[in-house]
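Only a single protein chain was left out; the remaining protein chains are all shown in position.
Showing chain A:
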Amino acid sequence: MDDIALRAERVSKVFGQSRVLDDVSFELRRGEVLCLAGENGCGKSTLIKILNGVYTPEAGATFSFGNADAVSRITPHDARALGIHVIWQDLALFPHLSVAENIVFDDYVASPFRPLSRRAARHQAREVIERLGVPLDPDTRVEDLSIARRQLVAICRVLRAGARIVFMDEPTASLTRNEVQTLLEITRSLSAQGISIVFVSHRLSEVLAVCQRVTVLRNGTLVGTYSTEGMTQTRLSQLMTGRELTLTPRQAACTGEPVLELRNLSRTGEFEEVSLTLHRGEILGLTGLLGAGRTELAHVLFGMNRPTGGELLKNGKPLTLRSNRDAIRNGIAYVSEDRLHLGLVQNQSINMNTAVTVLDELEKPRGFLSPRRLRELTARWIQRLGTKVSDAELAVSSLSGGNQQRIVLAKWLATQPDVLILDCPTVGVDVGAKAGIFEIIRQLADEGMSIILISDEAGEIWMNSDRVVVLKAGRISRELTPNATTEASLEEIINA
């Protein structure tokens, strides 16, 4: 088993002034599942790109593969020949082509004028699909598939191309819990076939479940490689951040008066007869599997969709929301789970993204939107939420996930809401930044804001909620307090 598939030593990389990788060693055994862990900017992607032949490392590095001679760099051609493949988060598939055409695509890279036989392609694709044992139809167009299925296509594609070493970049980020399980099983079966897999994920529970070893990078240096046996999430996040993250479960605050009341709220096909009361200063955890109706409920509370039954009360008075503008006027704010497409206008500046919710207040006198006041507003919130921003005129997409999420929080806090709905607020946010976000959320609740925290990470919910409501198939299935349960049993309840 100690058969080495790839060994890299003394790997460094300098971009301009900054040394993003400093004397890192990396070792991958044949047929193992290794996790490459570290916060954003720790050098993970750079290392992957060097091993994949995209970047050239600084002189002095050596790479060896089993019994072949060591080389000083891996060219893209070497990477192909050695079967090193990367499945990036965006998968890089061709949405308009069929599953089969995507899978056999690499056969045609070298000989672009070779005519494509659809029959042969379908046959070859089916072979790989069967080898992997996944439910894929070779004739479906990739754009018609769910993200999870597309991922399977991407895996089939690298298998077809003769992958021996596969890097998977955040493969579980947009999958539901069941889909994650399927993916983890496939990962295991690949490793049983002798393929080495490097798994990059922010979800530590998955890392520990599927990987045999974990290599931790921090600020471009190697912290170490550890066996996952006996490793805990807390220990791993300490290794990644270099900090003790002292987050203790929230002590249930004594709850204040009711702020938002849902009475038998329904929306046909999405959720049925949901009744709950949100109190002042309370963090209400709303959990359940993806598709249980969590986000759908949030959309109704934010006025994006109309309920088909039941009623909604704000501070004891009936509330009808015709649009999300009504919701915002009534002090309800919603942080979307889809930061990329709905939470922020990625191409526009940090300033504009922060100010977009309060333009009415900034346009005083009428007809003059003061750029000075706009900048002051952003600067104030950047400071208050501890956001790392070099220039607020830059596109918001230039920020890391954690800092982007702080901008999303800022734009909603600027509206001075009394109800804040957070839909998976830590998606794509790395470990250290997650803790920072929850610190902010807890403080807001302590200041009297009522918060609905939607998440499918049991740990997050258990740690940060005063009360937890579990949705199942559109209905409330359980209501409990974290004090009366453990993280593990909450996890079981969610998955039950």
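Please note the rule applied: contacts are C-beta pairs under 8 Å (C-beta built on N, C-alpha and C of every residue); 3 or more make two chains touch, one makes a residue touch a chain; residues count from 1.
Simple rule for what comes next: contacts and distances are computed from a predicted model.
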item	value
Chain left out of the displayed complex - its UniProt protein name, from "ABC transporter permease", "Heme exporter protein C", "Beta-ACP synthase" or "Cation acetate symporter"	"ABC transporter permease"
Which of A:235, A:325 or A:388 contacts the chain that the document leaves out	A:325
Contacting the left-out chain in the complete assembly, out of A:360, A:376, A:446 or A:479	A:360
Contact footprint on chain A, counting only the chain that is left out	304, 323-325, 328, 334, 336, 341-348, 352, 355-357, 359-360, 362-363, 367-371, 393-394, 411, 415
